[in-house]
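Pasting in a structure now, in structure tokens, and then I'll have a few things to ask.
Missing here is one protein chain; the remaining ones are kept as they sit in the complex.
To keep things simple, chains are lettered A and B as they appear, and every chain counts its residues starting from 1.
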Amino acid sequence: MNALYKHRLFWPIASLLALIAINAIARPQFIKVTVRDGELYGALVTILKDSAPLMLVALGMTIVIATRGIDLSVGAIMAVSGAVALTIIDGSGSPDNLATVLIAVVVALLVALILGAWNGLLVTVLGIQPIVATLVLMLAGRGAALLITGGEITTVNSAPFKWMSGGYLVALPVAFLIGLLAITIMGLIERRTALGVLTEAVGINPEASRLAGVRARGIIWGAYMVSGILAGVAGLIYASRISAADANAAGVFIELYAILAVVLGGTSLNGGKFSIAGTVVGVFIIQTLDSTILFLGIPSAQSPVFFGFVVAIVVVVQSPRVRTALGSLGGRRRSRGTSGPSTDTVEVAR
Amino acid sequence: MPADTEVPPIVQMRGITIRFPGVLALDGVDFTLRPGEVHSLMGENGAGKSTLIKALTGVYAIDDGSITVAGERRSFSTAADAQEAGISTVYQEVNLCSNLTVGENVMLGHERRRGTGIDWKATHREAAGHLASLGLDVDPRSILASHSIAIQQLVAISRAMVLDAKVLILDEPTSSLDRGEVEQLFGVIRGLRDQGVAILFVSHFLDQVYEISDRITVLRNGALVGEHPVEELPRDALVTKMIGRELDDLAAIASSSHRTIDRTGTPVVKATGLGRRGVLEPADLEVYEGEVVGLAGLLGSGRTELVRLLYGADRADEGSIEVRGAPVKVHQPRHAIDHRISLSSENRREEGVVADLTVAENIVLGMQARQGWLRRIPQKDQDAVVKEYIEALGVRPANPNALVGNLSGGNQQKVLLARWLATAPQLLVLDEPTRGIDVGAKADIQRKVAELSAQGLSVVFISSELEEVLRLAQRVVVLRDRRKVGELDSASTDLDMLIDYIANAGEGSAA
Partner (left out) sequence: MTATMARSERRTGAGPSAFQTFLSRHGGMMPTFAAVLILLLLFVGAEAFLRGDFISGGNISALLLDNAYLMVLAVGMTFVILTGGIDLSVGSVMAFTGILGAKLLADGLPAAIAVPAMLLGGAAIGLFIGILVQYFGVQPFIASLAGLFLGRGLAFIVSLSSIRVEDTSLLWLQSERIWMGAWYITPTGIIALSTVAIAAFVLHLTRFGRTIYAIGGNEQSARLMGLKVGRAKVLAYVISGSCAGLAGLILTAYSGAGYPRNGIGTELDAIAAVVIGGTLLTGGRGYVVGSMIGVFVYGTIKSVINFMGAEQSWMQIIVGALLLLFIVVQRAIVARSEGRR
């Protein structure tokens, strides 16, 4: 019992279950899942379906954060990938042709991969801080997406493309299955290869890792590429859902929600230890909270206030000051600080 | 003008004791500083010099003992408090703001004002006055970063003078200065001393300590060894006091180590003229199969610098490296590892272990990095390797899933040793593997090194404890002041000879 209590995913999962329980009590139909034509429907299924873009982006963000980085450009990459795909489909003249859609998807993902590689280049080779490096693309990417669509919202009617967000496969929404696939692949890579532990080593102690012979640069670069391609997929799902490429609206603020999901899942923004499962739970918490806010009749535009407070509470609870206050109530602190929170890091040069 | 003992001390520390979790950092140390003297604080790494300074300047709280400044019992809670009381510190990494002007750094917080705003003209004029009083001809309006470290240090001293410092602590001020700059700094120090300022000087350079000091206090392992006027403490006596003589039962290792090495063939690793500007003058090093080469010298002598260049941790800007006769390029650690050269860094915490990973993950890290991320070492093999080394080296707790950050220093060192042994190196470089760890772990590590070299592993062994070096190594390379000064055969060298060599080689008395 005590071990369960101390598990790093205890609080995230407990919060998620609590949210679901509150919803279920307030509106019993929340947990009702119905089967229609062999397809599942219900509020929970909608949450699973709608969470797909955020899930993909947050998974990529987890890896980037594990390397001590951050990727602000994911929203812009989503916009670009949607714009590329829909422009190809729109220009082809046969939007319902599966081959056309496949080509569009592959090209869009390739572009997303290149954008991720660009971020990685700035961070690893030029040594620019991740926040700043990805800010460039965050700004310019959306402009590029607008250029691709000619400044308009490109709309298409393409059944195969629409299937990505609206379709069902073995009774489950395709969008959810795509997210599930990404989770599975990342979980497998983490388990079956050494990438997980090497990424953590680089994030925890870059210098020790370098001296141990770890290819830190390649690992960090790879993380940004993964983040790029996952954002690309997210952009496709988003575009598919609205059947349009809206370069201004696609993925707006998603980088912020993704970071929030990662933090909620217990991965520290200081890099190192990360948890794919934690991020998954974090995404579901955000999506359920969103659905709850909507249910309460609060306009969704106002929901950021809640998320603002959630962010503040989570970071305050994780902060060194609160931790030491909670953790060492009995213990005496060693080094006396000057002032401020950075006390613990005030280590005057030798 | 050495101060005489009759002058009442400005700083008097009595029975200072500081405990860190698991370590007694200072054990009842006394220290006295008098006005108008330059007092050097000597000791090897971990002796407690920095801790003592931090106790004086209020960075650390003391567990026991008393501090008296100018006859008044004091206890500072911040560095700013200590400054108020006239104790200023100049660190090796200058603690100024290099983005601001020289004058501003001198005057920050004490600017001249006119009306509502700062009067920059008057402020810079005053700064120029303070700089000139130290004989510094520097444009006070120039940006600090545009000056050398030497000038920056003198600017830091000027700032201390603005604060009207009675006590000036200089912590390794000369580590990155060249000869002429040291002279300039010493000129300033002498000037201040003659004005009655008490100066606490810390340096690893023996020559400089003897040039500038009036008095020397020696610490070892957190305890006071003694306080001596400089003329009563010859160099080799000082080195002996710093290093200490350890009676131990490791004679067996010594006898097994002192075998003859066949040096007729090709060395496993041969470095020729390896150097880097400002870090190390070009030095040669060769290591033969099954040989342990010790690097001896005080801290900052260039011993760590040499092996970092050899390993590619820092990039050498001259010299060449051969592995078994074939010239190789070593520009980064990966290259060294590819040639099966491993380095265990002296800086265990920052450059060695990955604290938040487990013992098992830390041990496997080196092997896994060599294999690449795609080919994960099967769990079964990992477990076997980890178990083997935990047992062979006696890692405690013997739990592969414990976080390395929670282990004691000695056990962290064993984990590091395991990491490198698991990669099956042909040359293992160990930089201070026994520093700051308990006696048992020390013996374990030495025994293991002797055993492995007997089996054919080549080792470069660095330690501040010269007995260790003499015991394990067949050949000892001596460095001083960032320069290789010679090589000794350890079978025909005893501790006194080695100490004498470290202290005096190249000075004419030895070599």
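The criterion applied here is as follows: a residue touches a chain if its C-beta (ideal position, glycine included) is under 8 Å from a C-beta of that chain, and two chains touch if they have at least 3 such contacts.
All of these numbers come straight from a predicted model, not from anything done at the bench.
**Q** Which listed residue, A:24, A:117, A:140 or A:242, touches the chain dropped from view?
**A** Hidden-chain contact among the options goes to A:140.
**Q** Which residue from A:33, A:131 or A:159 sits in contact with the chain not drawn here?
**A** A:131
**Q** Given the contact definition stated above, which residue among B:132, B:145, B:424 or B:454 touches the chain not shown here?
**A** Of the listed residues, the one touching the omitted chain is B:145.
**Q** So that we can see where the missing chain sits, which residues of chain B does it touch?
**A** Per the touch rule, chain B residues meeting the hidden chain are 79-80, 83-84, 95-101, 104, 108-109, 111, 116-118, 120, 139, 141-143, 145-150, 159, 180-181, 277.
**Q** Since one chain isn't shown, list which residues of chain A touch it in the complete complex.
**A** Looking at chain A, the ones touching the missing chain are residues 70, 122, 126-129, 131-133, 135-147, 150-151, 247, 252, 256, 259, 263, 269, 299, 301-309, 311-312, 315-316, 319-322, 338-342, 346, 348.
Basically, only the chains that are shown with their structure count from here on.
**Q** Could you state the distance in Å from the CA-based centre of chain A to that of chain B?
**A** Distance between chain centres, rounded to whole Å: 44 Å.
**Q** Would you mind writing out the residues of chain B in touch with chain A in their complex?
**A** 20-21, 50, 54, 57-61, 77-80, 89, 91-93, 95, 171-172, 311, 313, 332-334, 337, 343, 345, 350-357, 361, 365-366, 368-377, 419
**Q** Residues of chain A touching chain B in their complex?
**A** Within the complex, chain A contacts chain B at residues 192-195, 197-198, 200-201, 204-205, 207-215, 219, 272-273, 334-339, 346, 348-350.
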